[in-house]
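Before any comments, here is the structure.
With one protein chain held back, the other chains of the complex are shown just where they sit.
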Amino acid sequence: MLRAKVIGNVWASRRLEQIPAGAFLEVEIDGGAKLIAFDVLGSGIGETVLVATGSVAASWFPGPVSPPIDALIIGSIDPVPSTTDTNTATSRKK
Amino acid sequence: MLRAKVIGNVWASRRLEQIPAGAFLEVEIDGGAKLIAFDVLGSGIGETVLVATGSVAASWFPGPVSPPIDALIIGSIDPVPSTTDTNTATSRKK
Amino acid sequence: MLRAKVIGNVWASRRLEQIPAGAFLEVEIDGGAKLIAFDVLGSGIGETVLVATGSVAASWFPGPVSPPIDALIIGSIDPVPSTTDTNTATSRKK
Amino acid sequence: MLRAKVIGNVWASRRLEQIPAGAFLEVEIDGGAKLIAFDVLGSGIGETVLVATGSVAASWFPGPVSPPIDALIIGSIDPVPSTTDTNTATSRKK
Partner (left out) sequence: MLRAKVIGNVWASRRLEQIPAGAFLEVEIDGGAKLIAFDVLGSGIGETVLVATGSVAASWFPGPVSPPIDALIIGSIDPVPSTTDTNTATSRKK
């Protein structure tokens, strides 16, 4: 999986009919590469997420036919207090 | 999925018989890499699209045997008015 | 799919038995990366081809068991007269 | 497979329900790229492991439905005392 940060929404009104309910979110991977991942968890902009890529993303969807989705947000990474990651650690301060 | 811009057509008269009806379009991904994606949506040159890659592209096609297609345009990304993306935003000007 | 140019043959006398009839061709992708693709179309050195990669290459082969082939030439790209691509355009000269 | 070193844990409390028991470990591949791999072997930080990526990771899990896991630690690489692995180049000196 890839650790990525959600940076935006993407809308595609004209699209293949087999695409399920959910959102296309643009995510930025460590290093700067960008992907469009499908989201069913309601992830928000700025959130750090776990993205699975390839056919495992499509296989997650139930039903006999898999949708043409090759990147899926499978979880939201918990923020951890950290001396090296000050951006995500500040929420625990008092 | 990858966000990409359609930059050209590719014709392959001599090809495997299992390739379905549709077009081969050359697309350029953010960062400059190029791919040939299969299109069944009638996408045009200059359009920004969503490309799914890998076996999910082949699996989208109905029938017992999947064609040897590893990149499929699954949607056309809606243009959004944006201060940072002046190329796609100018179509809404009056 | 990748647009690539055939640059050589590769022979592998000692190999897994499940490899079908056809040729291993070395191809160079735009940007300089090289792959070995399987060819059943009789593609020749210097030809520009369309290469599908991943499991869709294996799935193309008929039969209950797919061979361990992860790159397949699926078509030969038609040469187009072009002002920017003089290499492929010269074959129509008389 | 990729040779990688475990460099940390990742927790994702909010995640898809289909994710099996096990740990998400962050691993660093030779060259510096980072991945999140799923671990069922109890691998620890600092350990050098073998990571399989893609759909084979999901297929390893038993049951009719594969989880959306695209990277799996399949083994722990044995540490080897080695004269040739200090830099791999020094053995040719005379």
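Labels for the chains are A, B, C and D, by order of writing; each one numbers its residues from 1.
Definition applied: contacts are C-beta pairs under 8 Å (C-beta built on N, C-alpha and C of every residue); 3 or more make two chains touch, one makes a residue touch a chain.
Values in this document were obtained by computation on a predicted structure and should not be read as measured data.
Student: Kindly note down the residues of chain C that lie in touch with the hidden chain.
Tutor: So the residues of chain C touching the unseen chain are 10-16, 18-19, 24, 26, 33-38, 54-55, 57-58, 65-71.
Student: Touching the absent chain: which residues on chain D qualify?
Tutor: 1-3, 30-31, 40-41, 50, 52-57, 59-60, 72, 74-78, 80, 85, 88
Basically, only the chains that are shown with their structure count from here on.
Student: Leaving out chain B but moving nothing else, do the remaining chains stay as one piece, and if not, how do they split?
Tutor: Contact components excluding chain B, positions unchanged: A, D | C.
Student: Counting only residues that touch at least 2 other chains, which ones in chain D make the list?
Tutor: Counting only residues that touch two or more other chains, chain D contributes 55.
Student: What is the shape of the graph in which nodes denote protein chains and edges denote touching chain pairs (line, ring, star, complete, other)?
Tutor: Topology of the interface graph: linear, an open chain of contacts.
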